[in-house]
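A single structure is presented below for examination.
Heads up, one of the protein chains got dropped from this complex, but the rest are sitting where they should.
For reference, chains read A, B, C, D and E in written order, and residue numbers begin at 1 within each chain.
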Amino acid sequence: MTARMNDLGIVKRNIVRADKAAVAKLSTFGVATIHEAMGRVGLMQTYMRPIYPGAHACGTAATVLLQPGDNWMMHVVAEQLQPGDIVVAACTADNTDGFFGDLLATSFRARGAVGLVIDGGVRDVKDLTQMQFPVFCRAISAKGTVKATLGSVNIPVVCAGALVNPGDVVIADDDGVVVVPAAVAQMVADAAEAREANEAEKREKLAAGVLGLDMYKMREPLEKAGLKYID
Amino acid sequence: MTARMNDLGIVKRNIVRADKAAVAKLSTFGVATIHEAMGRVGLMQTYMRPIYPGAHACGTAATVLLQPGDNWMMHVVAEQLQPGDIVVAACTADNTDGFFGDLLATSFRARGAVGLVIDGGVRDVKDLTQMQFPVFCRAISAKGTVKATLGSVNIPVVCAGALVNPGDVVIADDDGVVVVPAAVAQMVADAAEAREANEAEKREKLAAGVLGLDMYKMREPLEKAGLKYID
Amino acid sequence: MTARMNDLGIVKRNIVRADKAAVAKLSTFGVATIHEAMGRVGLMQTYMRPIYPGAHACGTAATVLLQPGDNWMMHVVAEQLQPGDIVVAACTADNTDGFFGDLLATSFRARGAVGLVIDGGVRDVKDLTQMQFPVFCRAISAKGTVKATLGSVNIPVVCAGALVNPGDVVIADDDGVVVVPAAVAQMVADAAEAREANEAEKREKLAAGVLGLDMYKMREPLEKAGLKYID
Amino acid sequence: MTARMNDLGIVKRNIVRADKAAVAKLSTFGVATIHEAMGRVGLMQTYMRPIYPGAHACGTAATVLLQPGDNWMMHVVAEQLQPGDIVVAACTADNTDGFFGDLLATSFRARGAVGLVIDGGVRDVKDLTQMQFPVFCRAISAKGTVKATLGSVNIPVVCAGALVNPGDVVIADDDGVVVVPAAVAQMVADAAEAREANEAEKREKLAAGVLGLDMYKMREPLEKAGLKYID
Amino acid sequence: MTARMNDLGIVKRNIVRADKAAVAKLSTFGVATIHEAMGRVGLMQTYMRPIYPGAHACGTAATVLLQPGDNWMMHVVAEQLQPGDIVVAACTADNTDGFFGDLLATSFRARGAVGLVIDGGVRDVKDLTQMQFPVFCRAISAKGTVKATLGSVNIPVVCAGALVNPGDVVIADDDGVVVVPAAVAQMVADAAEAREANEAEKREKLAAGVLGLDMYKMREPLEKAGLKYID
Partner (left out) sequence: MTARMNDLGIVKRNIVRADKAAVAKLSTFGVATIHEAMGRVGLMQTYMRPIYPGAHACGTAATVLLQPGDNWMMHVVAEQLQPGDIVVAACTADNTDGFFGDLLATSFRARGAVGLVIDGGVRDVKDLTQMQFPVFCRAISAKGTVKATLGSVNIPVVCAGALVNPGDVVIADDDGVVVVPAAVAQMVADAAEAREANEAEKREKLAAGVLGLDMYKMREPLEKAGLKYID
C-alpha cells in the first residue's frame, strides 16, 4: 500500500484488539493508578468529564474521526463494534455539537459497546444516565448534527490530546481518560496491580499518623535542596 | 411610538404570552427534541448549565436586562411575573456575580415563576437545590451585587447567544436551554410530538441490533460520497 | 530578620490561628452570608468548585506554595497541621496536575485537617467522595506530580485571586470559597449571625407574596433613577 | 406570510438599508463613542478582535447564518451585497473553522463590501492584511470548510451576543464591534457628534492637570457614599 | 487603629514608595530578568497583555480596587498620583468592561503616571497607542462603566493573581507584569544587574555553537537521572 496524504473516507474492518484478559484486569483499576503504572503518560486532557458521577468504562478502542457538526460516521462505526469495545471519537476541528444521544447509545450497546469517549458534545444526558451508559465528553449540547461529510473509522486518531490506535485499551472514570497501547496492556495491568497492593499498606500507615516525610524518606533530600524551618 | 436609541430604564407591563396549552405540551418534551422540532435553531450556548442534575423548567419568558454586578432589576421583574413564567436574565456585559439567591427564589416562586435562566452567576445553591427551584446559569458565585443602575424588564434580550422576546416559551433541562417563539409554540409542540413517537420505534429497532446504516438507508449515499472499506 | 527577595524554601512552624470559638461559629454559616458579613470581600475566583455536591469545610488555613507539576510540599505541610486546619494550596504558575489524592487525604485527616482548597488539580475523586473529604479545586486530573523543587509552607499566599495568611479562617461550600482574616473572625461571625436572623424574617415575607420593591423601599429610588413603566 | 418555525434555507433579497448619510457620519466616530451615544448598548462580545491593528469598518449589515464547518452561504451572500455593505456572519453553533479567506475577500470587495464581522474563524490573514480588508473574528484557523448544508441570508441573526438586523449599521475598530439599528442611525450619529465635541474640551482640561473629581463634580457624591481619606 | 472587616471606601493618602534610584535601575531590565532575580516569584497571570507591542512601564504602584462595571475610583486615584507612579487596578469580581480610555490616560499622564496595569478591560486603544501610554490589561472592551459604588485607593490588592502593596515597584513589558516589594527593590535591581552581565557571556558562547549541555554541565545529572540515548 502506498503512503496516503490523508485518511479521510476510510473504514478499517480488521483491527487487532488488546488481549481480553489484560483488558479485564485493567478494568479493576482506576485511571490514576493505570496512568502511574504506565510511567505517567497516556492521559487525555482534563476537559474530558463524565456525564454522571461514578461513570466508569474500560474497553478496546473503536476509533472514529468526525467532521464538525456531522455525526454520519457514528453510524458507520456502529457496524464495526465488537463486544467489549469503547468508541473513541475525535473531530477534525474544535466542535461541541451534540454528536450522540440515546438512540446511538441504544445501538452501540446492542452491538456490545461499553461506553463512549468523545472530543465533542453529547445530548439526552438524562436518558443516558438512566441507561447508565458511560460517556466522557468535552461538552453537553442539544445542537443536532448533519450527515453530509465523510470522516473515517478505525484509523489512529488524536482525541483530547492523546494518540489512540484502534484496539488500544481505553479506561475512563471520574479522574479522566487514559489510553494503554494494546502491546503493553498486560504489562501495565501487572504494574497497576503491584502499585495497588503497595498503596493499601501506605494508606494504613498514613491513617495511623505516620508522615509521608518519614515513610518516603524525604527529610534528607528536602534539607539538601535547602528547605529551612523557621519559627 | 418613536424609535428609541436604547431600551434601558423601561418596564413593559403587558406582554403577550404563548398559548397555555402549547406551553403545557412543550413541557412534556426534552430540549433536544424541541430544538430538532424547530429545525435546529433557538439554543442558548452550552455554558448554560443546571445547578443540580435533573433540573427542568418550561415557562413563558419574563425578560430582564441586568447591569454587571447589579441585581436591582431582579426585584422589578418580580412584580411583573404571572404564574407559569420563567425569568430570563441577560446582562449588558460579561459578568459572573451572584445576582440571585434563595430570597429572590422565594419571591419568584411566590409570584408563580417556574424557574430562572440567567447569563450570569447565582448563589445559595444548596438552598435552591433543597427548594428544587430550577436555575440554569453560566456560573456559581457568592459575590454580592449592588442596586444602583437601571436595566429593563420585558424587552427583547439576547441571553447566552439566543434572542428571547417576552412571552416566548423557554424550555431548560440537562441538555441546555431552548427558546420557542410564542407564535410557533403550538406548531413546534406538535412537531415534537410527531418526532417523539417516531423515536420510540427507532429505539426498539436499534435495541434489537438493526444498524442505523440500514434503518436510515445510509449505505448508498456513503458509497457515493466515496467511503472505502479496507481490511 | 532582613527583608528577603522571596519566600521559597521556607516552612514556618508557629502560626497564629484564629480563635476556635469564632471558627466554630463561622462554620454554621454559608459562604455567601459570610462574604456579605465581611462587606463583600475575600472571595476566591469562581472556578474553584467542590469535587462533590454538598461539600463543606471551615478551618484555620495551613498554607502551602507549590511548584507546577510538583507536590513535594504537600508532604511538608502535613507535618505542620493541627486539628481544625484546612490546607490552602497555591501554585507559582497556572497548573492543573493532580497534586492530591486519597493517600494524602488519609494523611491530612489523620493529622486533623478538615479539608483542602487548592488552585490546581486533584485525583482519586471517587475515593475522596467516599471518604467525604471536602476538596475545592480548579480541576480534576489523574496526572501525577514529581517531588523535585521547593516551595514553602505557612507563608502568605495568593490562592485563586484571594490573599490567605496562615491562620486565617477559610470557609468553602457549594457557593465557593471565602477567606476571613484571623483578626476579624469573631466580628465577622457576629455580623453573619445578625444577617442570618434578618434573612429568616425576609424569607417569610417574600414567601407570603410581599415584593422586594416594597420590603426594601425601592420604588422611590427607582423612579428617581428614571425607571419608566409602559404598556 | 405565516409564522415559520425556523429561518434556515432562506435568502431575503430586498432589505432596507440605513440612510447613507447617517452611515457616512457614523464612520467618522469610534466604536466606544457610538456605544456611549446609543446609551451603552449594542456591543458584540469582547472576543471579537481585528485581524490587524488599526482595522476599521463601517457599513450596512448583510447578514448570513452559517452551519458549523460549512461556508456555502458565504457565496450566497456575495450575490446580495451592495456597495457599502459589511457582511455579518453568525453560526448555528460555536465553531472556529476558517470560513473565509482571500478569495472570498476578493469577491466581497468586488461586490462593494467594506468588511467582514464573523463569529467564527478566518484564514489567509497575511493576504487579507496586505489587501487591507478589515475582518473582525473570534479565531484564526487554517481549517477548511465544506459546502453541504443550508443556512440563510439577510435574516436577523445573533452575532457574538448582539442582535443584528439586515440593514443595520455595524461599526468595528480596535475597541470592538457595535450595532446601530437602522431606524436610529441618524439620531445616534448626531449624539456621537455632540459627545465628541464635548470630549475635546474635557481632554484639554485634564491635560492641564484638572482632576476628574472636580471637572465632573464628584467630591460631594463620593463623600455622601461614605468615602474616607486616611493618612 | 482597630482591625477592619473590609477596606472598601478608603483612600490612603500617604504611602511609602520604593526608592527612586532602585526604580530607575529596575526600569533598565526586562520582566523575565527581574522575575528570575527575585527567585521566580511575583508574576501576574499570563492573560495580562500589553495593548501594543513593545509597551514598557516601570513605576511605583498606586493601587485602586474597582467594583465590576464601575470606574468611579479611577478618578479618585488620579488625585493621589505622584510622578513615577504606575496605576495598578484590581476588581472585586471578574469583569472585562472598559474602565479606562484616552481621557483618563490624559489625566493620569498629567499627574505624572507612567502607565496602567488593570485586571479588567480598557478602550480607546487606537488613541492610547498614539499617545504611547503603556497599558497592560486582560481585555479590550468598548463597554462603558458607571460611577455608583465605592472601592478603595492605595490599599493592598490582589491583581491578576499577584499581591501588590502601594509603593511596590511594578514592571511590565511584552513578557508580562512583575511586582517587586518596595523593601527589596534595590536588592532585586542589583541581582538583575548581575544576572544580565552573566547572560551576555552565555549568549556569546551559545551563538558560537557551545551547547547548554556542556556550558551548564548537565551531562552527568542527565545520565544520573536515567537518560538513554538510542539509535
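Quick note on the criterion: a contact is a pair of C-beta atoms (placed from the backbone, for glycine too) under 8 Å apart; a residue touches a chain by one contact, two chains touch by 3 or more.
What you are looking at is a predicted structure, and each value in this text was computed from that prediction instead of being measured.
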{"item": "In the full complex, displayed partners of the excluded chain", "value": "A, C, D, E"}
{"item": "Selected from D:A78, D:A160 or D:V180 as touching the chain missing from the view", "value": "D:A78"}
{"item": "Omitted-chain contact residue, chosen from C:Q67, C:Q80, C:S107 or C:T129", "value": "C:Q67"}
{"item": "Where the unshown chain meets subunit A, residue by residue", "value": "3-8, 37-42, 45-46, 92, 94, 156, 158, 161-163, 181, 183-184, 187-188, 191"}
{"item": "In subunit D, positions touching the absent partner", "value": "9-14, 52, 72, 74-76, 78-79, 96, 98, 101-104, 106-107, 109-111, 121, 123-126, 129, 139-144, 147, 149-150"}
{"item": "Subunit C, residues in touch with the chain not shown (by the definition above)", "value": "67-70, 92-97, 141, 143, 146, 148-149"}
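Basically, only the chains that are shown with their structure count from here on.
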{"item": "Other chains in touch with both subunit C and subunit E", "value": "B"}
{"item": "Turning angle required so that subunit B lies on subunit D, C-alpha fit (0 to 180°, nearest 5)", "value": "180"}
{"item": "Interchain centroid distance [CA atoms averaged], subunit B/subunit E, Å", "value": "42"}
{"item": "Chain centre separation in whole Å, for subunit C relative to subunit A (CA means)", "value": "32"}
{"item": "Where subunit E touches two or more other chains at once, by residue number", "value": "92, 94, 96, 141, 143, 149"}
{"item": "Arrangement of touching chains [line / ring / star / complete / other]", "value": "other"}
